[in-house]
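Of the protein chains in this complex, one is absent; all others appear in place.
Moving on to chain A:
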Amino acid sequence: MTALRKPLALTLVLLLILACFFAPFLWVVSNSFKPQLGIFADVTPISWRTFLPLEPVLENYRTLFERTNILRALLNTAIVSAGQVALTLVLCAMAAYALTRIRFRGAKAVFVVILLTFLLPVEAMLVPLFQVVSGLGLNNTLLGVMIPWIASPFGLFLLKQAFEELPRDLEDAARIDGAGHVRIFVSVILPNVKVPLLTLGLVTFLFSWNSFLWPLVIAQSPDIQLIQVAIAQQGSPTQLPNWGETFAGATVATLPLILLFLLLQKYFTQGMAMSGIKG
């Protein structure tokens, strides 16, 4: 009996946790199919009506796509996220190689200083970052949106751990085989850290896709607006926010992420377990 009861209890607890995580998403999606009045009417008391649109309407989506340039924002975000992933991977992998495989004076100090920048909250860096990026003339450009984050201390840390786990003999064998640093990096190290690279890529993509504050500050022009900013700003300041449309936008913005995770979740959980860190 106890043998049966234990997994049952465990399953119930897991279901409860799942429900807690899942409910807000369900609520957002369901409300995106309700008219504005319906949303407020169903909030209390919490019942299945709160989470299910009984008479679903597509009006929110129609207005979203007609009134705002959401496709443009999605495209911008995709470009920024993809670019940020690519640049982060290149930069962090090269830095991790240098810090783990090339002996030089002060390597430890360099690493510590880089990690220290990890401790600063984004908000505290916002103004100086804005000054630097504008100073570079990257104000209102997609490059300006991604550039402050590509030198990621988290990425460096994750990859440094992975690089260190590779046996040093591999590199020695490659040197005997006649490989230089570039060849070792590309042909010996990188193919053996695919999972950590993928993990970092995914975490970076997520971070970039969902970022709001920095894009809001640096990319004001409507042409280069990103998705999260676009969703938050679709109503004009004088009107009441149109919640149905906001929820429709949030739903549209989340779909690509869900797809990506379903595709890559195997590697993602592997990588997280390997690094022993939660992103």
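Definition applied: a contact is a pair of C-beta atoms (placed from the backbone, for glycine too) under 8 Å apart; a residue touches a chain by one contact, two chains touch by 3 or more; residues count from 1.
Here is the rule we use: contacts and distances are computed from a predicted model.
Of "succinate dehydrogenase", "phosphoenolpyruvate--glycerone phosphotransferase", "Sn-glycerol-3-phosphate ABC transporter ATP-binding protein UgpC" or "Nitrogenase protein alpha chain", only "Sn-glycerol-3-phosphate ABC transporter ATP-binding protein UgpC" is the UniProt protein name of the chain excluded from the display. Annotation: of A:29, A:110, A:179 or A:216, A:179 touches the absent chain (contact as defined above). The omitted chain makes contact with just one of the residues A:45, A:106 or A:191: A:191. Residue-wise, the contact with the chain that is not shown comes from A:169, picked out of A:66, A:123 or A:169.
For chain A, the residues touching the absent chain in the complete assembly are 167, 169-170, 172-179, 183, 187-188, 191-192.
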